[in-house]
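Heads up, one of the protein chains got dropped from this complex, but the rest are sitting where they should.
Read from first to last, the chains carry the letters A and B; within each, the first residue is number 1.
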Amino acid sequence: MDFSFLSDPRYDVLGAFWVTVQLTVWSAIGAFILGVVLAAMRVCPVPLMRGFAGGVVNIVRNIPLTLIIIMMSQVIANQLGLRLATRQPGVNPQAFLDTQNFRLAVLGFIIYTSTFVCEAIRSGINTVPPGQAEAARAVGLTFTQVLGIVVLPQAIRAVVAPLGSVLIALIKNTTVASAIGVSEAALLMNTLLENEADKFTAVFLVIAAGFIVLALPTGLVFGSLAKKASVKR
Amino acid sequence: MRFRTIASVVAGAAALALAVSGCSSSSTPSESSVASAAQSVAQSATSKVASAASAAQSAASSALAGATGNSQVLSSADAGKLVVGIKFTQPGLGVKNPDGTFSGFDVEVAKYVADKLGVDPSKIEFVEANSAQREDLIGKGQVDYIVATYSITDARKEKVNFAGPYFIAHQDLLVKSDNTDITGPEAMAGKILCSVTGSTSAQTIKDKYAADVALQEYPTYSDCVDALLSGAVDAVTTDDVILAGFAAQHPGQLKVVGKGFSNENYGIGLKKDDTAGTAAINTAIAAMIADGSWKKALEDTVGPSGYTIPAAPTPSS
Partner (left out) sequence: MTVAGPSDGARPPMISMHDVQKHFGTLHVLKNIRLDVPGGQVVIVIGPSGSGKSTLCRTINRLESIDSGDIAIDGVPLPAEGKGLAQLRADVGMVFQSFNLFAHKTILQNVTLGPIKVRKMSKKDADELADSLLQRVGIAEQRDKLPAQLSGGQQQRVAIARALAMKPKVMLFDEPTSALDPEMVNEVLDVMVSLAREGMTMVVVTHEMGFARKAGDRVLFMADGEIVEDGTPQEFFTNPTSNRAKDFLSKILTH
């Protein structure tokens, strides 16, 4: 098989996967934070907050990711004018464009992935015995403290493994960023397939191998982390 | 004898399959001569029905009838049915309409070629052939030929045969109608240019004309056109005839700059090494250009955008 494109300076395979990693890391951090907030809202005593968070989760979760990412670019940025980077006049707008697209993609991934994080954590909350929250309330903690100090830490420890699955899905989902021109691994693959049509199989193998290299250790790390984090009762 | 038993079983099976399905998709040069013989028998049987149905079979097709054993497209044509790959979302060239019909210049070419091969255009089954899938569709025999803004390149010639060119397109720029500063590829410096993911056309502009151009990629040209209409990108680049199709979709809002550069030879892709089929399609293309159908088809499809119909190419033979 012909892997000559690997040494072709036009195709930066490592650089493309580095963008994939960056997309994953920023999106994962954001999605975790937003997911925890959404989960907290879904179990809070205020019906309006519960309803709002439930609505957001059920709507976002059921929209195809490609649609969300394209909407981020075509609707949120192009139609509604959201700017996540500044375009300096007289300078090559490529840097502006790259930053803008990268951030739009990350924002889209955060919104999408947070709904899955939220649902995972919510199922974790159900594994925490109600007595834990009662004891925390009896000590005099406020609702936010009960959730933040007692319930969520135990809930999150219970769902480390499912959160690992969400992260692996996120790694693979970052390929959708190519839909708005973020130069990650899938975009490089499209370019390679267009220019090196005769090396079809080799291109697929290289890109697939790259994702396995990223995802496989993630699964292993989260597997052992889940064992360590689990709460003994 | 043992060999004869196997051979007759194979032949019988092949004949049965052909008779039932009414089309051939399994003929490759490497198959045994026995199977080919069986195929010829079956073909002559179906040919009779086909010729009875369409009395006006073309001269080209009958002249090449002897070679159909190795040609998927000619075998299919003899069976009276063709599977043709086109684009479904390329305005003016290949479009699947909401009512299920197909229109566009590529569709007209596909129909004309089918007619010349002796197949009624209503017997064509159109399937979607996206850019990345084209070689695969042909290689696996899932389509008889592809007419889908398919540029003839050396890399592609390694995998498929090309008939044509039936059209020579030039890379060009699509801009808003009121734009005055983008006069050609050199004027793209400091501007944002849109093209589809994986396409080399934008890279060409960056490499040859304006190093300071910023490139935005979207999955489809429709996305690029949306971004152009909203002002997020300054221009869209690809082949002029494709851009003309989009301009025709948004009358008064978009225009093709008209400073075409580079030549893109659109060919009809078919199975690798199918020389007989390639020759038959080349004859059909020549006929289409000669009898004026070619020009009329262009005027009907991309003409409304104000696109100037270029001179016809000379198909290789």
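A few remarks follow.
We adopt the following convention: a residue touches a chain if its C-beta (ideal position, glycine included) is under 8 Å from a C-beta of that chain, and two chains touch if they have at least 3 such contacts.
Bear in mind the structure is a predicted one, so any value in this text is a computation, not a measurement.
The shown chains contacted by the absent chain are A, with contact judged over the whole complex. Within the complete assembly, A:142 is the residue of A:88, A:142 or A:201 that touches the hidden chain. The chain not displayed touches chain A at residues 45, 129, 131-132, 134-143, 145, 149-150, 153-154, 157, 231-233.
We adopt the following convention: only the chains that are shown with their structure count from here on.
Distance between chain centres (mean CA atoms), chain A to chain B: 40 Å.
By the touch criterion given at the top, residues 131-132, 135-136, 155-156, 158-159, 190-192, 197-200, 212-219, 223, 226-227, 230-232 of chain B touch chain A in their complex. Those residues of chain A lying in contact with chain B across their complex are 70, 73-74, 77-79, 90-94, 96-97, 101, 178-181, 187, 190-198, 200.
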